[in-house]
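Apart from one protein chain that is not included, each protein chain of the complex appears where it belongs.
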Amino acid sequence: MANKKVSKKDIASLLEQWRQQFAVFAPSRESGVAAFAEWDGKDVSFLDWYRNTVVPPKASFLPPMEEMFRFEKGTEGYNIKPRPEEENKRLLFGVRPCDARAIAIVDMTFKDAYQDPYYLSKRNNTLLVGLSCTNPCESCFCTSMGTGPAESADVDLMLVDIGDEFLIEEVTDKGKELTRDLKEATEEDEAKAEQSKKAAYDRVTRKLNTEGIKDRLLASFDDQGFWEKTAAKCISCGICTLLCPTCYCFDISDEMVKQEGTRFRSWDSCGFPNYTKMPMENPRQEKWRRVRQKVCHKYEFYPMTFDVVACTGCGRCVRLCPVNWDITQVIESVPDKTGVNK
Amino acid sequence: MTQQPEWEPKLLGFLCRWCSYAGADLAGTSRKKYPANIRIIKVPCSGRVDSLFIIKALRLGFDGVLVSGCHPGDCHYLTGNYRARRRIAVTKKFLEYLGVEPERLQASWVSASEGGKFAEVVSDVTDGLKGVGPNRLFSESKLDGTEAKAGS
Amino acid sequence: MEQKLRQEAKALLEHKKVDWIIGFAPGSLKFTATPLITNDKDDTERLVINPFMVNNLADFLTGLEGRVGIVAKGCDSRSIISLIQDNKLAREDVVILAVPCPGLIDLAKVERLVGKYRDELDDISRDGDKVTVTADGQKKEFTASQVLFDHCLACELPTPQEYDILLSEPRPPAPELETSGQNKAKLKETPPAERWRFWKNELSRCIRCYACRNVCPACFCQRCFVEETEPQWLMPIPRWQDNLNFQIIRNIHVAGRCTDCGECERVCPVNIPLRSLTREMYDIVGELFKFKSGMDREAQPLMVHYEQEEAEDSFR
Partner (left out) sequence: MTVADTRFFAQGNVYLPHIAVIEKIVEETPGVRTFHFNLKDEKLREEFTFASGQFAQYSVLGVGEAPFCISSSPTRPDHLEFAVQKVGKVTNALHRLGVGSEIGFRGPYGNSFPLDYLKGKNLVFVGGGIGLAPLRSLIWNVLDNRDIYNKVDIVYGARTPTDLCFKYDLEAWDKDKTVNMVTTVDRGDDSWKGKVGVVPKILEEVAPSARESAAIVCGPPVMIRFTFPVLEKLGFAPEQMLTTLEKRMKCGIGKCGRCNIGNIYVCRDGPVFSYAQIKDFVSSEY
């Protein structure tokens, strides 16, 4: 895949060109909250201030709330009206490598055995254009989780910042079509890109050793004392799960008004007590069980099922937590009862 | 009248059964005329009306809510209306701050013998609502039947 | 002050005067502190007092059994009093370690003023009314009223009235109500329909993470109305109508309990100006019933008490 390049000045026109075929979404800021929004056609200021969005790009495929189907109660009974398929092709510009890897991880669940029509129809309709990080946050630890500030494995195109230009790595064929009429990158650009990647890699200061974590968690699963201590300051809100790019849990609820109704799908969190509440009992009522479930799902159960740790080190849960509950501290403090690493 | 003639405001009345509900009955038996826009829910005491009922009523599409109870001092449960007064006062002020028209939440003391006052209160409140127009506060969803264009 | 706190806390645990200690330990990110809840006396070594102890620790009291020693700033102590008045807590079960609070620095304000993200700053130091922020080697100076939290600027009780151990010199209140209430004042000038549209727009961003409810000491219900399914008052979906109704009812429920500690606005991940709601309710309750939650130990909870003559104009 020969790399292309584009100067930062031409980003606006490149986006405009893509806008002819796709609905282009780019980072925007409203009330200080970075989020993906439909690109307005001119503003590319995000190239300066953008680090990462608060709501991860998973929201484009698994939205905070979506209608599954509508139904109405006629005289001769119910008639279910499924939602029309989304045909408009979309392009997400500015996806960070950690979020792209997270999307790949969540894809596994929604493709495994039963295909989820809502998620996949949006996912297969969307191109991901990655943007390498030049200014990682203090809470980011992507380099410890098998990805990095310029990792391009899970996007269609990856733009690497090389001064006043971007080197464009074409990762997939779909990506290749996007950059047909762009200039080729020179050797010198490639060197600058490598150098910029290296610099960004070193700027990720927070490290996490996840070696043997699955077994450590397995061994200390029943260590109630440890989990109670870990969960003590947690207030069971939904921030670290709803805003986590690898979390995909959802709730299904109905609403009926007179004779017309809708079934909704909305985000849910294993941190909430009602998540597993049954009329007779609730297996995870206590806070420490719910905190244990959140940690173990990502670092033990998902690896047992899909052989990948369901965390990409994006740092959202660390920097957005109201009580500064830090996953990296928790993972490091999991007692090593396996006797393996002695 | 700015509104089309056929629009009639829908008013939800929470009437305490000891005084205001009896007052409403009296208004009826003594042939007092009052607008039929009001739908009445009998509650044991005005103190029973939770602000949640008021917000849910507005959410479901009622144009206005009236809470009516015994005059202070006459409450069958002694202090129910005092509690209602604090709760309604706080709710009214807060809704006004949010931008809800003050006419949408009204409260009144109507004793069992004040059939006339009840009729007067209902017509005043209904006129107030006619002046303010239909409740478009939560208009984007079908809950109140007006499927305005989803603007949010 | 830190040294004294650690000795006191350790002593309380050693002499079994308390079963738990709630305080602050250093945070894992720059300019943060994190709540520390422990019954292990060695942990008290990690207790710390720094200008970033933003959490209202009273929120953890309703979740612990037994006697608890708690580090409390002014607003925290008012929440403790309010919880005691609501019979959620017995005064003898709480040992209050009072921290006279100089007002805490709002990192979001610093970010806007300096134009850099908080983890790009090297240091934030404060000397009385002067706050110096160093970034990339340059020093920038600001006055306290430029960088303190809005709720700290409006603080009426920096030093707890009710305490067992006072950890340093009490500080007199110096509220600057006018600067702290700017956003709300601006909002009140706009016409009602526009105000409603403002809240509709803000609450469209809400994702119903419930951090504002879970971080609030005044929100202590076992089963919140928002999780009720029979009847289903609100849909569990983050639609702006349901989000706004949730905030309206939450504010009515905490009327007379909210001590304006500002945590709800701070923790909101999508920056919804929730304090413009809670502070308004706080002012309504102050105006209508002269009630300041948690200030008067003997006061009756707001909605339990009544006066013969009050709020006449709200009833016909």
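Going by the order they are written in, the chains are A, B and C; count residues from 1 in each one.
Here, a contact is a pair of C-beta atoms (placed from the backbone, for glycine too) under 8 Å apart; a residue touches a chain by one contact, two chains touch by 3 or more.
In this text, all values refer to a predicted model and were calculated from it rather than measured experimentally.
J.: Touch partners of the unshown chain, restricted to the chains that are shown, please.
T.: A, C
J.: Using the definition of touch stated at the top, determine which of A:L182, A:C249, A:V308 or A:V330 touches the missing chain.
T.: Residue touching the chain left out of view: A:C249.
J.: If the hidden chain were put back, which of A:M68, A:A104, A:L182 or A:V330 would touch it?
T.: With A:M68, A:A104, A:L182 or A:V330 as choices, the missing chain is touched by A:M68.
J.: Of the residues in subunit A, which ones touch the absent chain?
T.: These residues of subunit A touch the chain that is not shown: 68-69, 71, 73, 77-78, 80, 82, 109-110, 112-118, 218, 221-222, 248-256, 261, 263, 268, 270, 275-281, 283-284, 289, 293, 296-297, 300-302, 304-305.
J.: For subunit C, which residues lie in contact with the unshown chain of the complex?
T.: For subunit C, the residues touching the absent chain are 229-230, 232.
Please note the rule applied: only the chains that are shown with their structure count from here on.
J.: Give me the ID of the chain with the smallest distance between its Cα centroid and the all-protein Cα centroid.
T.: The chain sitting closest to the overall C-alpha centre is C.
J.: Please report how many Å separate the Cα centroid of subunit A from that of subunit B, as a whole number.
T.: Between these chains, centre-to-centre, one finds 47 Å.
J.: Can you check how far apart subunit A and subunit C are, centre to centre, with Cα atoms defining each centre and the answer in Å?
T.: Taking the mean C-alpha position of each chain, the two centres sit 31 Å apart.
J.: So how far apart, in whole Å, are subunit B and subunit C when each is placed at the average of its C-alpha atoms?
T.: That pair's centroid distance is 35 Å.
J.: Touching at least two other chains at once: which residues of subunit C meet that condition?
T.: If we look for residues of subunit C contacting two or more partner chains, we find 239.
J.: At least two other chains touched by the same residue of subunit B: list those residues.
T.: 141, 143
J.: Mind listing the subunit C positions that touch subunit A in their complex?
T.: For this pair, the touching residues of subunit C are 27-30, 32-38, 55, 59-60, 63, 108, 112, 117, 119-120, 202, 205, 207-211, 213-215, 227, 235-239, 263, 266-267, 269-272.
J.: Using the touch definition up top, name the residues of subunit C that touch subunit B in the complex.
T.: By the definition above, subunit C touches subunit B via 188, 192-201, 204, 225, 233, 239-241, 245, 248-249, 251-252, 255, 280-281, 284-285, 288-289, 302-303, 306, 308, 310-311, 314-316.
J.: Please output the residues of subunit B touching subunit C within their complex, sorted ascending.
T.: For subunit B paired with subunit C, touching residues are 51-52, 55-56, 59, 72, 79, 82-83, 85-101, 106-109, 121, 124, 137-138, 140-141, 143, 152.
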